[in-house]
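Of the protein chains in this complex, all but one are displayed in their positions.
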Amino acid sequence: MNPLADVVTPSPLVLDGLVVGAILFALGVVGILARRNLIVMFLCAELMLQGISVSLVSWSRHHGDWGGHVLVIFVLTVAACEAAVALVFVLQAFARTGRLDSAAWQSLRESNLSRTIDHELPAIDTVPLKFPKLSPAGVEPAADEDAALEREHV
Amino acid sequence: MNDLSPSTLLVLVPLLPLVGAILTVALGRVLGPRAHLPAIAGTAAAFVVAVMLLTGMAREVGVGTTGHDHAAKPVEMVTTLWEWATVGDAAATGDAGSAARSFSIPVALRLDPLTATLLVIITGVGLLVAIYSIGYMHDDPGYPRFFALVSVFVFSMSMLVMASNFLLVYVFWEAVGACSYLLIGFWFTKPEAAKAAKKAFLVNRIGDFGLAVATFLLWMTYGTLNFHDTTLADGTLVPGILGATRLADASAYVGGVVGTAICLLFLLAACGKSAQLPLHVWLPDAMEGPTPASSLIHAATMVTAGIYLVARTAPLFEACPGALTLVSIVGATTALVAALIGTVQNDLKRVLAYSTISQLGYMFASLGTGTLLGFTAAIFHLVTHAFFKALLFMGAGSVMHSMGGVIDMRRFGGLRRIMPITATTFLIGSLALAGVAPFAGFFSKDEILASLHSRGWPDAHGEHHEAAPAGGHAATATPFHLAFHVASVTPDAAQLAGGTRGSALDALNAPATWRLLFWMSLVTAALTAFYTFRAVFMTFTGPTRVPEEAGHHAHESPPSMTIPLVILAALAAVSGWWLFSTHSLASFLASTPSFTAPSVASTATPPAFHWDLAIQGTLAAAIGIVVAALGHLGRRSDGPQMERFLGPLETLFANRFFFDQIYSALIVKPLELIATLAALVDRHVIDGLVDAIARVPAGLGAVVRHLQSGLVQRYALAGVIGTLLIVLALVARAMG
Partner (left out) sequence: MIASILPSISPGTLLAGGVTATAASLWLLLPGGRSGAADRTARWLGWLIGIVALASFIATGHRLGNVGEEAVFLTVALVAVISGAATVVSRSPVYAAIWFAMALAGVSGVLLVLGGQFLGVATIVVYAGAILVMFLFVLMLAQPAGLAPYDRVSNEPLLAAVAGAVLLGILSLSIGRLTAEPPACCLMGGTKAALLADSPAAEPAAAAGIDMLADNHVARLGGELFGRHLLAVEVAGVLLLVALIGSIAIVSRGAADAESAAARRAMP
């Protein structure tokens, strides 16, 4: 008598859901490890949480009960709290260093190592800033078709 | 003696100075200027006991009794205090012919005529030196330490001559060497004194090495290290090396290569301790020590340990005639060379130091003849030399004390007017040293020359002595009453009859060698007289000059210093004649067990007073004194010196035959080179290796440190990679 006879193979939907969750999670991991911008890092953390949510709901469907759903609700809650507090921290960090760079915080390194600084930053494909040319006051300037279409680089 | 048994007295002799030393060390600070009291009390008490022992032993030997025909029976008394060390099964028996192979060292003390004589000398001269030191070391900050060291020395030297086991002899041989080191380096803050002490110790070490190896060989050859016979628990008799059993057997001593090796190693040890060629270099430098120390240990007692050793082991030496001859050759050569060097020394103490070396050479020359006359003459000379050399050193110390530490003879002169007692006693001592009748040195030197002469011209002595017994005992002509009638037996035949095996050195044992040694000794006698009186005239005659260091010291020394001088002068004047004419010393010594061995005793000759030798000796001394007087009597001591007579030879003598320079180049410099190399290797290779090993963790750390970059994402990356590796491992394991 096989003691595991009651274990059911997950359905294809569940398996696909698990795969999607795994992919999202892995993408989030890569993002957290690689990106330097603090905001993008947190976005990738949220992406990881999304992947977890998908996996949990898949399992919940497989088992046929609400456990996964409930957990996802709590994950949502905690994600919200985390986002709030973390963003406050990011703002504090920005206030101290003036930039959202995770590499700005290197003080905990070994005392005789030097700061890791970026070398050879790739050049930006910068579009020169186009400032609107204001005509003297009182006269509506002629509409510039091209300028209207362009937007400032974000 | 009545209520105290002899063995108790025997133990008291070393014990009392030792207690004195301990008390001096313990109470030195408390006693302050009276810190000499325990030491002097201990030494004085030991002297009294030693005299008691001597008289008791003399009574037992029967000295002075009539009956010239009886054989000298060996007299000894051995007391075993405790078993120091026992290794192996004491009851195990070894192969036939050797004693049990267990190793057992008893702390045994012995008393026999030789020991008793030396004990009196050691404690007596020690006492006089201690009294002298009260005045000499008066203001020295190390006052208690000096007396403690002198007491310890008296203890060690007494134990050395009383030890009845070769290992114990070695122990106290080292102990006297250590005392010598401590006393030479007494003023250790002075670099020359420290260096001299080190030099003395190291040169002695070479001799000590010889003694150690000789001890090993003795153990291997004879199976025991005891002098006396011992009995094991099961009743087996273990014959001692110098015990009655072995002494009675003429063939019991090993000759050949092993025997010669043992004897030569003893000779090496004696050369080291008694400052003979080539290990004599430490004694002149040892004059850096305080003069009383020089007087005690470098004139009278410690340097005579070598003489004692060779005399004690006479039966072993008799089995190797080549070794004996070498002893004489070394002795006579040393005497001559030291006398030559002494003629150009300007430091009074150095003159006396070379004189000591020279006189010790005489004693060795006498010992090496292998005759009973030679042995007893050597001991006789040891006794008289102790008196007059200690006297001379103390006189020099008195001069040095008055002259504010200056001892260069060229800087003072005519001191007899300021220091009459010192001058008179010094003169008496010099006359004794030069060998002028009727002072002590004359008789003893005469005996030495006689022993050498008897080996060089054996026939002359043979005829001479055959006549004597036939004519009955002419008491005036034959003061020495020795018992044996085998007077016509020549020493060579006696040794051959002893059944020894020859060695390569025996080729030296030819009459021609002995004649050469005789003439060398005669020349040395002349030189001795010369340099002694040169020193006397330079110091005490001529215009009175005092160096400025003397200050207000330039007066006669205090009684604590002059009284010992007077006592010793009296002894130097009288003892020779007394001991010679009452025939006491020789007959007393003949009962020493070592000298009753057939190989030694058979060489006994009823002696005569050798007029021809006496005349030759006195002539040599007179020549020396006259030449010295021509050069220095009445003149300023810083006037023209020996240079104009000697020319280039003077450089040779003044540089002490370049022994120090040769040793420095051959031995010291290579050792220094090795030491420097070793230091370099230690500092760069070994330390470098250790430092390299120490740098490995630092290097590893420097590499690993880069992980701690402070960038949090890198930490997270490391964590993720680690987790993945673990999971991969688990998955791989799960999948098989």
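Read from first to last, the chains carry the letters A and B; within each, the first residue is number 1.
Operating definition for what follows: a contact is a pair of C-beta atoms (placed from the backbone, for glycine too) under 8 Å apart; a residue touches a chain by one contact, two chains touch by 3 or more.
Quick caveat, the model's predicted, so the values are computed rather than measured.
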| Touching residues on chain A - with respect to the absent chain | 3-4, 6-20, 22-31, 33-37, 39-40, 42-44, 46-47, 50, 53-54, 57-58, 60-67, 69-70, 72-74, 76-85, 87-92, 94-103, 118, 120-126, 152-154
| note | Against the hidden chain, chain B presents residues 711, 713-714, 717, 720-721, 724, 727-728, 731, 734
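Everything below uses one rule, namely that only the chains that are shown with their structure count from here on.
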| In angstrom, rounded to a whole number, how far apart do the mean CA points of chain A and chain B lie? | 99
| task | Please give the residue numbers of chain B that touch chain A in the complex, ascending. | result | 705-706, 708-713, 716-717, 720
| said: Under the definition above, what is the set of chain A residues touching chain B in their complex? | reply: 29, 32-34, 36, 41, 102-103, 105-110, 112-113, 116
